[in-house]
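The full complex has more chains than appear here; those shown keep their coordinates.
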Amino acid sequence: MITLASDFGSPYPAAMKGVILQRSDARLVDVSHEFPRQDVRAAGFWLREILPYFPPAVHLVVVDPGVGTDRAAVVIEAGEHALVGPDNGVLLPAARALGDEEGLTVFEISDDDAASSTFHGRDVFAPAAAAVHDARAENDPLAELDELTQLDEYVDLGLPDPEVRDDEVVGEVLVVDGFGNVITNVPGYAIEGYEQVDVNGQTIPVGETFAAVPVGQWLATVGSHGNVELDVNQGRGDDAFGLEAGDTVRIQL
Amino acid sequence: MITLASDFGSPYPAAMKGVILQRSDARLVDVSHEFPRQDVRAAGFWLREILPYFPPAVHLVVVDPGVGTDRAAVVIEAGEHALVGPDNGVLLPAARALGDEEGLTVFEISDDDAASSTFHGRDVFAPAAAAVHDARAENDPLAELDELTQLDEYVDLGLPDPEVRDDEVVGEVLVVDGFGNVITNVPGYAIEGYEQVDVNGQTIPVGETFAAVPVGQWLATVGSHGNVELDVNQGRGDDAFGLEAGDTVRIQL
């Protein structure tokens, strides 16, 4: 199984699928091609939340604002999974969720002279994903693939940690989802047990679910990913709170 | 085969797919994840129009504004198909189209204590769909699944009926499609044989196809679903007529 994720929208992902299907019978499953454009951190967050629900697979990820620079192309073995993408850190949060920190093995994909300068998803990452998939299907170690060389240093990406104080947590918005739910980096336990909190100066109830408050009412809740979300029941939290990715969220308890 | 439909956009459906693929080898086919947000009636309409084109399958549907309330989670056996989703009526129009009214059997899915409060698509419905799929593949009766209990009362959803009078039909807009075609609840036979009709006071031609009128011209036609549509040839009917889902449509013959 190969999953595909990118910020490409449509129709570029189809070229990647064609390239894979020329080389492999792998089952293909789209994770998303609607990640926020060139937002490595948002993609890193979503992949960390979603990929652990999959059975062992190769995960092809292309969110790559540095395409055409000398950033490396990498494959990461993480537990029973493998990830393929640019060496900009986007794979790391998911890789750590899928394997032990110590268990990560990183390979560099050697340059393909035939590659375009602008579409490495098609010309570099898709062929590598097919090769990795088929090697795994044959139980061949990835280290034996000609195009892979083990790499000791690679770009890391940490999602930012909030500052937790006695009566206040200062975090930030990681992503806004398609419903307008504002997903922060504040861990859910920070607001557990409170009936209401102050968010950027506004007092709002804490609810276990959207439906804990009337339709249209603002609330803070703990999302399915375990972080604090700022939501509106059947409405858009981003509009209500005036927040977008990267904004500071100050929660007073 | 398991089909998936929701109002989730991206990337939440991928988590549902991962959960299914952890448990089942079922073929997965997306129906849509772009249903109008939290619009149970629109989803009910589209599913009724689309699912009957599929071979026997399990249909996973998550349009669920009541997630986190005590609304039940259900499985409906309908002819050779099964539907899985929230007990808010969204499954019923399609279930009736797929099976006999008398032939519907409804089960409640028992609570999973590990479920999040906000993402039952991933934590409740996807595991249930995989279990139902695999039971059917083994020809095991659904009644024997531990997590299912037969249910006698469930939420129904009827699409609204138009008022048909001698020289007038008063209906409403069910949905607007991506082309801007305004799909009403008025049955197509109501306008058959007419060359023109009055729609909300505007006289427009009746055409068998968009191409029956010049580019940019308004018309009433009978859509592929059998209902009256208000369209513009190569344009957007919703903008031209100023109509959206739920609006009244008064057609004078």
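Note that the chains are named A and B in the order they appear, and that numbering of residues resets to 1 at the start of each chain.
We take it that a residue touches a chain if its C-beta (ideal position, glycine included) is under 8 Å from a C-beta of that chain, and two chains touch if they have at least 3 such contacts.
The structure displayed is predicted, hence computed values, not measured ones.
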Practice item. Enter the number of copies in the whole complex; the displayed portion holds 2. Key: 3
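We take it that only the chains that are shown with their structure count from here on.
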Review point. If you average the CA atoms of chain A and of chain B, how many Å lie between those two points?
Key: 31
**Study point:** chain A partner contacts - residues on chain B that touch it in the complex
**Key:** 8-12, 14-15, 17-19, 21-22, 28, 37-38, 65-69, 116-119, 122-123
Exercise for review: Over in the complex, which chain A residues touch chain B? Could you list them?
Suggested key: 1, 3, 5, 29-35, 46, 49-55, 177-179, 208-212, 221, 223-224, 234
